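A single protein chain has been omitted from the complex, and every remaining protein chain is retained in its original position.
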Amino acid sequence: MAEANIAWMLVASALVLLMTPGLAFFYGGLVREKNVISTLMYSFVSLGVVSVVWVLWGYSLAFSGGNEFIGTFNALGLKGISFESGPDGAVPEAMIVIFQMMFAIITPALITGAFAERFKFSTYLVFLVVWITIVYVPIAHWVWYTDGMEGGISGWIYGIGAADFAGGTVVHINAGIAAIVAAAMVGRRRSIDKGIEPHNVPFVLLGAGLLWFGWFGFNAGSGLAADGVAINAFLVTNTAAAVAGLVWVIAEYQQAGKMSGVGFATGAVAGLVAITPASGSVGVMGSIGVGLGAGIITYLAVRMRHLLKVDDALEVFAVHGMGGIWGALATGIFAVGGLGMIDGEFGLFWANLRATLATIAYSGVMTIIILKALDVIPGLGLRAVEREEDNGLDVSFHGERAYVSDGAD
Amino acid sequence: MAEANIAWMLVASALVLLMTPGLAFFYGGLVREKNVISTLMYSFVSLGVVSVVWVLWGYSLAFSGGNEFIGTFNALGLKGISFESGPDGAVPEAMIVIFQMMFAIITPALITGAFAERFKFSTYLVFLVVWITIVYVPIAHWVWYTDGMEGGISGWIYGIGAADFAGGTVVHINAGIAAIVAAAMVGRRRSIDKGIEPHNVPFVLLGAGLLWFGWFGFNAGSGLAADGVAINAFLVTNTAAAVAGLVWVIAEYQQAGKMSGVGFATGAVAGLVAITPASGSVGVMGSIGVGLGAGIITYLAVRMRHLLKVDDALEVFAVHGMGGIWGALATGIFAVGGLGMIDGEFGLFWANLRATLATIAYSGVMTIIILKALDVIPGLGLRAVEREEDNGLDVSFHGERAYVSDGAD
Amino acid sequence: MAEANIAWMLVASALVLLMTPGLAFFYGGLVREKNVISTLMYSFVSLGVVSVVWVLWGYSLAFSGGNEFIGTFNALGLKGISFESGPDGAVPEAMIVIFQMMFAIITPALITGAFAERFKFSTYLVFLVVWITIVYVPIAHWVWYTDGMEGGISGWIYGIGAADFAGGTVVHINAGIAAIVAAAMVGRRRSIDKGIEPHNVPFVLLGAGLLWFGWFGFNAGSGLAADGVAINAFLVTNTAAAVAGLVWVIAEYQQAGKMSGVGFATGAVAGLVAITPASGSVGVMGSIGVGLGAGIITYLAVRMRHLLKVDDALEVFAVHGMGGIWGALATGIFAVGGLGMIDGEFGLFWANLRATLATIAYSGVMTIIILKALDVIPGLGLRAVEREEDNGLDVSFHGERAYVSDGAD
Amino acid sequence: MIKIEAIVRPERIGAVVDAMDAAGCGGYNYVNVTGRGKQQGIEVFTGRGASTTRRMALPKVLITTVIEDSKKEAVIAAIVAAARSGDEGNIGDGKIFVSHVAEVVRVRTGERDGDAL
Amino acid sequence: MIKIEAIVRPERIGAVVDAMDAAGCGGYNYVNVTGRGKQQGIEVFTGRGASTTRRMALPKVLITTVIEDSKKEAVIAAIVAAARSGDEGNIGDGKIFVSHVAEVVRVRTGERDGDAL
Partner (left out) sequence: MIKIEAIVRPERIGAVVDAMDAAGCGGYNYVNVTGRGKQQGIEVFTGRGASTTRRMALPKVLITTVIEDSKKEAVIAAIVAAARSGDEGNIGDGKIFVSHVAEVVRVRTGERDGDAL
C-alpha cells in the first residue's frame, strides 16, 4: 500500500512541477511580445532558486519540529530525512519534502503576474530567496505542520482547526496579497492607457491546459495517498474548474456578446484556485457551488480592479487572492461530513476565516517590508529604468528576443 | 492492489484530460491564423460543458442501471456513487465516473475539426449539451454498460459480444460520422479553393505529442487496472501509432518526394485511433498490422475526401471515422487469445461489424436531426455570417486576436 | 506491490516518451524559422522508426541473453516476452521492453541537434535504423544486460561494476560523441558567421519544461519500482537541474550582465544529463555538487566549442557529451553508501571511467563508419544541397512552412 | 514606370493577385500591414476579459507592383474589381496609390528599366 | 498629394497615430520593420548563451499616410512631436520621408485623388 501511495505521489509531484511551466505560458501569453521571455523566466527561475532553498533550509524551517510559529534548523540540507515508508502506507518523509517543494516553487511564481513587464530580474532573484524564507515558510508551518501526536506540536492555524487541504491560504491567498502589494509598490506600467492585448492567446490556453492537468496532482495529491479522498479531490477539482470557466465566458457574453479564450482560461484557473482548500472536504455538488462563486467573484473582482490605479498586470489579486479567499470560506460553507473528513462546518468556517485574515495580514505586511528593503539596497531596486521598460525586458535583462524571423525580424 | 489501481487510474484520467488541450493544439495549428482561438476554444469549452453535463446527468444516464438501451436518472448529480474500492482491487465507481468523463469530453471536441473556421460558437455550446446527452450517452451505454452479473443487464452491443476496449465505436466512429454529417450540413468554407496551409505546424506537432502521451491513459487505462493488460495496451498503442505515422510519410514521399510534419502527425493519430478498440486484445505483431492498415486506409480516405464537395476541414471522418472503422474490424482480425481476453475471433469480427454499423446509423441520423433543429431555432443557427467568417471567428466570436505584435501587428 | 510498480512504470514510460516531443521543441526553438519543422521532425520521426525497430529486433538484440557483447535474436518481435510480474514485485519483462524503448527513441533524437539545419531527412531515416542497431543496442547490452544469476551472463561494462543508473553512458555520452563526430562530418552550416539567434525562445523553454517533467520518469523510473530509491532519484534529479540552471545564468550575468532564457534552459538540461547516471547513488547534497560541476563544465565546454570549426549547432557535445562524462565520473565521486546501493566509491570511479572511455571509442568510431557509408551510397548522402539549405529544410524536405499568416505571410 | 500600391482586405489577397496576373503584371510583392481609414475598427477584449476596447486599426495587406505606365488603368481596374467586397463595396475595402518610379534594376542580370520588369 | 513615411520607435506608435489623427490624417497604415541608422544596436546572446553579438538593426515601425499637400507641415510637426523620446530626443527616434503620389483610388467607390483620401 505504501508503494501504491509512493507511485501516486511521485506522479503527483511531477504534475505539480509541470504547473510552473504551465503558469509561465499562461502568464507569458498575456503580456506583450517584448516581455514574454521575462515573464516566462520569472516562473522558470523559481524552479531553480526555490528548489535549492527548499532542500537547503526551506523544508527544515517549515516542517521539522519547532513551535507553533516556525520550525527548526534540524533538517538543514535534508539531514536525517527518511526514505522509509511509515505505518499504514504513509509515504516516506522524503516524498513529502518533494511534494511540498513543488508548492513552494509555484507560489512566488504566481506573484510575478502582478509586476510583470517591469520588475527588475536580478532583484527578483533576491526576492525569491527572501520571500520564500520569511513569508512562505512560516505560513506553511502554521497551516500544515503537525507532529501528529496527541497533544503534540503543530502550527497555530492547524491548531485552531482550519482546513486548507491543498494550499488555499498558503499558496493562493498568500500569493494574491503579495501580488497586489507588490503591484502597488512597483507602480504602473508605462503606456498602458490604451489597454494591452495579450500577445499570444494560444500560449494562454496552453498554460491553462497544463495548469488544469497539473492541478490534479496539486489537489488529489494533497492527501498523500491513492484513495477515495484523492478520487474525490480529483472530481471536485475538475468540476469547479469547468463551472468557473463557463461562468466567465457567460458573463463576458452578457457584457460584450463574445466569449474569449483568455476569459475561459482565467475562469477555469479561478475555479481551480477556489476548490484548492476545499477539495478534501466538499462533494461534487458542493464543488459546483464553489465554482459558481469563484467565477462570479473573480469576474467582478477583475472589473473592480480596473477601477483602481494599481496595475496588477495579470490580475493575480483578483484571481488568486479573491479566488483563494472565497475558497477558504467556501470550504466552511460546502464541507460535507460524508467523506469522514470534516464534521463541524460552522467552526470550520470561523477557523478558516481566521486563517485567511492571518495570511492576509502577515503576507501583506512582510511583503511590503521585503520590497521596501530591496528597493533601497544599492545595486538592487525594484523597477526597470524607463529605457529598459520601453525596449522590453527581454532585450534589457535577458539579452534575447522571443521571436526572430528569417530575413527581417 | 486497489490502491495501485487507483494510483494508475488517477494518472490515466489526468492523461486523458490532457488529450483535449492536445487536440486543441493539433486542430488549432491546422487552421488559419484568424480562426485559431476559435478552434482551440471548441475543444477547451468542452472541458467546461461536458464536465458539468457528465456529473449532473450524463454519467447517470449512461452507466447507472437501466435497460439494454439507456441508463437511469438514479445517479443524477452522482448521487450514491461509491468511493470505496470493490473486491479484487476493483477501483471505486467514482474513479470510473472520472475516467469515463474524459472520454465524453474529447468526443465532441473531435467533431469540431469538421466544421472548424465557420461554426457559430454560441450554437456550439448548445450542441455540446444536446449531442452528449442524446448521442454519446446512449452509445456509451450500449457498448460499455454491464451490471456485471451473470444474466444481468448490459448495453445491447456489449451483449452481442462486441469488443471495444477503449472507445473505437463510442468515441472515434461516433465522432467521425457526426463530423462528416456536420461538415455537409454546415457547408463549405468561403474561399478554400486555393488550398489552405496550416498556420502553425509546430502547434500541430505539439498537439500530436500531447495526444500520443495522453493516449496511453486512454488505452492502457481502459482495463481499469495496473496489470499485464495495461502493459500490453501501452505497447500496442505505441507501436500502432509509430507504424501508421511512418506509413503516412512514406506515402507522401512516394507521391511528392517530401515527408510532412502534418502527415506524420496525422498518421500517428490515425494509428492511435485504430488501435483503440483493439488495444485490449491484439499483441504487438497484430498492432503492426493495425497500424499498417490504419495508415493506408486513412491516407486513401483523405485523398478521396478531397474529391468530395464536403468540406470536412480537418479530415475528421477520414482519420477518426475510417480509422475507427478499420480498428473495430481489425480487432476481430488481429485479436489473440494469448492474453486470456478474447477467444472467438470470427464471432468478434461480426459483433464488431454490427456495433460499427449501429454506431454509424445512430450517430449519423441523430446528428442530422440535432443540427437541423439547431439551425432553425431562432437565435441559434449553425454558421457564422459572411462577414464574421471573413474577419475570422477569433475576432467575431471571441473578441480576440491570437497573435499581437508590439508596434504594428 | 508489483501492481504499484507497474502503475509507476506505466507512468514513467509515458513521461520518458514525452521527453522526445519536449526535446523537439527545445531544439526546434533554437534553430531558424525556416528549419523548425525539420528540427521537430528529426525527433518526432524517431518515435516512429525506433519504436518499430525496438519491438522487431532492437530489444531482442540488447536484452535477450547472449554473451558479454551482444544479445540474441530469441525475442524477435518480442516473442516470448512475459507480461507476468516476477517475484518481489518485479515488473513484467514487457514493462521493461517499453521503458527501455523510450530511451532508445530519445538517444538518436539528441544527436540531431548537432547536424540540425542541414542533414538530409531521407538519409536520417536510414541512419536511425542503422545507428540504433549497431551503436545503441550493443552499448545498452554492455551496460545494462544481466541475467540476474550468480555467475551468470551480463554485459561487460555491467560486469566491471560500473554504475549507470539511468543512462549517462548509454544515452548521453553516446549521443554527445556521435553528435560531435556527425557535426564534423556533415560540415558547417552556410552563413552562420554572424551568429544565429534562436527563432522562438518560448519553444525552447516549453521544451525544457517538458524535459524536466519527463526526466522524473527517466531517472526515478530507472529503479523499476516505486520505492525510496525512486524518491531519492526524483529529488536529486530536480536539485541538480535547478543548480546547473542557476550556474548558467549566473555565469552569463558575470560575462554579459544578462541572464538568458536559453541559458537557464541549457543549464538545467546539463544538470539533468549529469545527474542521470548518479541519480541512483548520490544524495541531495551530492546532487548539488553534481549540478555545480555540470553547470560550470558545460558552460565552459560551450565557450570552447565556439573556438572550434566544428558546427555542433545546438551544442549536443558540450551539453550531453561533456555533461554525461562529468556525470559518470561524478557518480564515482559523490556516491553514498547510505541508500544501500553502492559501496566502493573508488572502484566505482575507475569502473565508470572505463565505461566512459569505451562508450566514447565505440560510439565515435562506429558513427564515423556509418556516416561515411551513408555518404557514399548512391541516393543517400548526408547533406542538403545548397539550394535546399538556403530555402530552409522545411520547404525543401517537408513541403511545409512552419508559420503562415493570413494575407501575406 | 509607375508603382501601384494597393491596400486591400487580407481575405481578398488571392483574388487580387489573380486579377493582377490577368491584367499583365509581371511581378508584385505584398506584406501585412495594420491600417486605419474610415472603417470603424473592431471590439476586442483587453485586460483579461473584463473590459473591451475598440481597436481602430485593422489588418490589411499592402500589395506593391511596378509596371509600365501603359498598364496603369488595366491594373487599377483589375484590383478594384477583385478587392471590392459585396456588390456595393464596403468601408474598409481599401485604397490604391500610384507614384512614379525612376529606375528598375534586375539583380540577376543587371538589366534596367523596361527590360527589368 | 504626398506620401509621408515615418519610421518611429515601436513603443511610440500609439502616440504617433493619435497625433496624426489630430493633425487631420484621414488614414494611415503601419508595419513593423527592422532598421538601422545612427543608433548603436543592442547586445543579444547567440549560440546558446555562451557568446553575445551586437544586433545592429532594431525593431522600428514604419507608418505611411497619404495626404493633401497642404497638410504636410502639420502632419510632420505632429509626428516629430509625438515620436521624440525624452525632451531632447535620442538617437534612434526615427526619420520621416516625403514623396509625391500621382493618383489615389478608393476601392469601394472608384473615386479618385482628393475625393479618395
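Labels for the chains are A, B, C, D and E, by order of writing; each one numbers its residues from 1.
Going forward, contacts are C-beta pairs under 8 Å (C-beta built on N, C-alpha and C of every residue); 3 or more make two chains touch, one makes a residue touch a chain.
The structure displayed is predicted, hence computed values, not measured ones.
Shown chains touched by the undisplayed chain in the intact complex: A, B, C, D, E.
Residues of chain E in contact with the chain left out of this view: 2, 6-8, 31-38, 57, 60, 62, 76, 79-80, 83-84, 88-91, 93-100. If you put the missing chain back, the residues of chain C touching it would be 34, 190-191, 194, 390-391, 395, 399-401, 408-409. Seen across the whole complex, the unshown chain contacts chain D at 3, 17, 26-31, 66, 99-110, 116.
One rule holds in what follows: only the chains that are shown with their structure count from here on.
Listed by label, the chains that touch chain C and also chain E are A, B, D.
At the chain A-chain B interface, residue numbers used by both copies make up under half of all numbers present, so the two copies contact each other through mostly different positions.
Of the pairs listed in C-E, B-D or B-E, the one whose interface repeats that of A-E, with over half of its contact pairs matching by residue number, is B-D. A separation of 43 Å divides the Cα centre of chain B from that of chain D. In chain A, the residues that reach two or more other chains under the touch definition are 3-4, 7-8, 11, 34, 194, 197, 200, 206, 252, 256, 258, 260, 262, 399-401. The set of chain D residues touching two or more other chains comprises 10-11, 31-34, 43-45, 52, 60. Interchain contacts join each chain to each other chain, per the touch definition above.
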